[in-house]
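The other protein chains are all here in position, but one chain of the complex has been omitted.
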Amino acid sequence: MSKELEKGMSVIVKTVTRLTVGLILLYGIYILSHGHLSPGGGFAGGVIIALSFVHLMLAYGKETALKKLPKQATSFFESMGALMFLSIALLGFMGGHFFLNFISKGKPFNLFSAGIIPLCNIAISLKVGAGLFAIFIALVLLKFDSEKKR
Amino acid sequence: MIELYILLMFMIVGAIVAVEVEDLLSCVIAVGAVGLALSMAFLVLKAPDLAITQLVVEVLCLIILIQATLKKDLPFSTTGRWALNTLITVGFIIVFLLSAMKCFKDLPEFGYPIMKLAEEYTRSGLTQTGATNMVSSIILDYRAYDTLGEATILFTAVIGVLAIVRRIGRKRPGETIKEEDE
Partner (left out) sequence: MNIYLLCLVLFCIGLYCVLRKRNIIKIIVGLIIAEYAVNLFFVLVGYRMEGRAPIFSPDATIANMVDELPQALVLTSIVIGLATTALLVAIAMRIYQKYGTFDITKIKELKG
């Protein structure tokens, strides 16, 4: 099972994955960026982005997926998401209180409206997506360890 | 409201199947069915944000569970004292349900909530935040501390998983550390 997982699945699965992985990533970015206009938001968008990388890994094996998004990049993105969220909160501090909504509100139903909410959505999605992908990579590597010892 | 009752009955039947079946893979698939019915129930209850999030989170949860249970199953066997344990558990559940039925008289009737704070948020949400999705404006503007706490919880969970998975042990003399996991 470990050899098969390293080389990936059959040809049909690989061809379909090559067609749909980019679309899944684009769908995740769409749900994330329209989070203040229609249902969705940072959490759902981040999980969909993580699912696109997990899909790539299940179909092609872990070598290809780790080449697309190496481990150092994953940990960098997660820390960057958390720091971005905190710095947006602290910038509001200068205007009055913590988490003040200080960018101009704009007209409703535009894409660039609602103050800091789109920026917070991007920070949350980076953190959630990279974190869940790191959890999945760690669990898959542990499985290999337990089978190799036998 | 009949579709809500049908979805709840489906969830209860799926949960009973997941609890009683012996094969681990079938058990995990039954939990997947329960999660899918829950996502449809969120749609019927007019909560589209929650339906999207529940669907994708449940898919990821299934993938993680199947990774853990592949080809590892347990032959079914029970030791003694199972009659006393089952009796105590069922007795406790009956007491819990009876006391819950007494507490339900204090809750508002189903379909007519009190909504004292939500009226405030709905009335001034669009002008004060500028976002048209009310749930987003609550979790990222009115109650942003909770989102900060949730980001911290996710960070702690990732650190916890990486700490468990890492190969532990001191370096014995003469052994080199190969780069095998995190």
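All chains are identified by letter, namely A and B, in their written order; residue positions are counted from 1 within each chain.
The rule is short, and it goes like this: a contact is a pair of C-beta atoms (placed from the backbone, for glycine too) under 8 Å apart; a residue touches a chain by one contact, two chains touch by 3 or more.
Computed from a predicted structure; not experimentally measured.
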item	value
Where the missing chain touches subunit A, by residue	38-39, 41, 43, 47, 108-109, 128, 132, 135, 138-139, 142-143, 145-146, 149
Hidden partner chain, residues of subunit B it touches	1, 4-5, 8-9, 11-12, 15-16, 18-19, 24, 27-28, 31, 34-35, 38, 41-42, 45-50, 53-54, 57, 60-61, 64-65, 67-69, 72, 74, 78-79, 85-86, 89-90, 93, 96-97, 100-101, 104, 107-113, 115, 117-118, 121-123, 126, 132-135, 138-139, 143, 146-147, 150, 153-154, 157-158, 160-161, 164-165
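The definition used in the following text is that only the chains that are shown with their structure count from here on.
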item	value
Geometric centre distance via CA averages, subunit B-subunit A, whole Å	20
Contact set on subunit B toward subunit A in their complex	48-49, 51-53, 56-57, 59-60, 63-64, 67-68, 70-71, 126, 129-133, 135-137, 139-141, 144-145, 147-148, 151, 154-155, 157-158, 161-162, 165, 167, 180-182
Complex interface listing, subunit A residues touching subunit B	1, 31, 35-44, 47-48, 50-51, 54, 58, 71, 78, 81-82, 85-86, 89, 99, 101, 105-106, 108-109, 113-117, 120-121, 124, 127-128, 131-132, 134-136, 138-143, 145
